[in-house]
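Only a part of the assembly is drawn; its chains keep their places, and the rest are absent.
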Amino acid sequence: MAHPGDVSALAALLESHAVDARSICAVIGKTEGNGGVNDFTRGYFVDRLMTLLEHHLNEPADMLAQRIPCILSGGTEGVLSPHYTVLCRTASSAATDAPALAIGTAFSEPTDPALIGTSAHAASVAEAVRSAISDAGIDSVDDVHFVQVKTPCLTSARIAALAALGTAPPANSAGHSMARARAAGAMGVAVGLGELAIADIRDDMLLGDFGAYCSRASISSGVEVACNEVVVLGNSRRWSGPLVIAHRPMQDAIDLNSIHDVLGDLGLPAMRQIAGPERNRIRCVLVKAEPDRRGAIRGQRHTMLNDTDIDPQRHIRGAVGGLVAGVIGDTRIFVSGGAEHQGPDGGGLIAVIAERETRTELAGE
Amino acid sequence: MAHPGDVSALAALLESHAVDARSICAVIGKTEGNGGVNDFTRGYFVDRLMTLLEHHLNEPADMLAQRIPCILSGGTEGVLSPHYTVLCRTASSAATDAPALAIGTAFSEPTDPALIGTSAHAASVAEAVRSAISDAGIDSVDDVHFVQVKTPCLTSARIAALAALGTAPPANSAGHSMARARAAGAMGVAVGLGELAIADIRDDMLLGDFGAYCSRASISSGVEVACNEVVVLGNSRRWSGPLVIAHRPMQDAIDLNSIHDVLGDLGLPAMRQIAGPERNRIRCVLVKAEPDRRGAIRGQRHTMLNDTDIDPQRHIRGAVGGLVAGVIGDTRIFVSGGAEHQGPDGGGLIAVIAERETRTELAGE
């Protein structure tokens, strides 16, 4: 991407029929905004993407935006490179000898602003997650490896509007609302995956009890959406194709070993930097990270949470992005901040989509 | 460090006689400012440090500041933790069976503002480097692994003052002057180490020809110094003690393999994250890094150089700091930006001070 409105790479693929517009079921990407409330690069990209698809699908852009999740994380701090991944599914009658990457999506009803960041919000996310798992044709929740949710949040104007109506707003600032919405989303995924029961989710757990987390949940929050958009990624024998997905929680922001471990899960070498044909097998790296809220990493003070100049999420994306890009040898890494309840406190998660190991490779590619 | 003025850890060591104030020959550290022209955390720390040493050495703080280099890099972006390393040397008659870490320092004359960032500036740095090598008792320049230089730069006020005097300022902004001063410093180190001849250094090479670089030079530039302060680190048979130093250039900002290589040079395991007794052997990690000025890393666009909100040096310190901290398993890493001519273009260098491998360890610690 040359800029956040640049969809020319996909346009070329559509033009050359390398990609069929009808096969596109979701888009996940990173744009070069600040990742905060006033990041309009996400809206800009969605606008351009949907206008492009409108031309190819002869369906209004605003309708498309309501059925194709387009989940963008703003912020390409440090070495990170703006990019997007287009998830496609096509019909196939190929015989399947191993589970392959499976994709499912779902949209919830619009979220009531007064409920954003509450357990009711979590319940609606859980329902959408179950719907997306079903859409993916994944039989067991154990085969789900990554659940991306895009969920709405409050702006300061919406908070003021709620207060004016006599409703206690569920957050005291836009930033606070984004965090609470992500917390509710993560707990919703945990419920959707059967890790927790909805009855377990209390409002005061959200941003309160960080022992409760889901290491397969990746939540973004933004002012530009009105309902919960869900993308589920897992492995299923009902799908064929060369791709598989794996994931691992990251224990903290410098947990290099988890990165090696997830690569090992995929049969990729887990030492030094991945190179050559092994690197080419990697198609998409998805990471969530979070500045440790206790103010220290392995006992040493960090300064991310007390910085008035750079937002904590911008700090952590840059640091974890540098680490993961160093191992992968590629800077097109999806690293999203705001990992509240998404992996261990102060840590997060990593998921990788890669081509399956093949005999050809073993034979010496 | 609890804050940039916090020298309590050293105060306690001096109080308990664990450290003799007379043995202190240099201090290298990272403070939590922004690392730019308006970063006053460096001056604050120096002020407090020198006041502390004044009490112990009965020598005025401003005199101490002119003989003990105190080289601070502002900016603890991402996971980086504010910290400082105190370099001490004590007399010893111990038999030496292997070269040990050697330390030397030097101060140049004050730098003429009109010459900051020119080849004349480089020449004065070169002379100070030679003086510091001699002070370290290092016989061969090949045994030098790291040369830290702190060098003055122009503020916008000083630039205006030069212009008012009819002198063409050697830089058009404070940021530009910092960069030029670092370039001159790096070329000065190259000359001091015999890698280049002073006649080779032309003004237009500085920030012009990035093929010319020195992968043992680490240059900081700041408004708070008036002359070039130099610290040379290397290995020498004239020194004894458990420590040694090694270094490697980094080819780019995600060059994980160079980090493994420098650890390998020190007999440390070079795969996954260092842990346990091996991690304890590491005493100091020194890194220089730089956003690739061609706008891409391994062919993928990065956004560091066109960001109006976050300074490019803040971006790169956060990313490379995350990578190195991940390998070392510790966030007390000295990562300094502004690596112009200090290592390959878009890359930089890494130097590590560690305890020498001992038989005890091999025996199964």
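Chains here go by letter, A and B, matching the order in which they are written, and residues are numbered from 1 within each.
Keep in mind that, in the parts below, contacts are C-beta pairs under 8 Å (C-beta built on N, C-alpha and C of every residue); 3 or more make two chains touch, one makes a residue touch a chain.
Being a predicted model, the structure only gives us computed values, none of them experimental.
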Identical protein chains across the whole complex (2 displayed): 4
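Assume only the chains that are shown with their structure count from here on.
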Intercentroid distance (Cα basis), chain B paired with chain A, Å: 38
Partner chain A, residues of chain B touching it in the complex: 1-2, 32, 34, 76-83, 253-257, 260, 270-273, 297-298, 300-304, 309-310, 314-316, 318-323, 325-327, 329-332
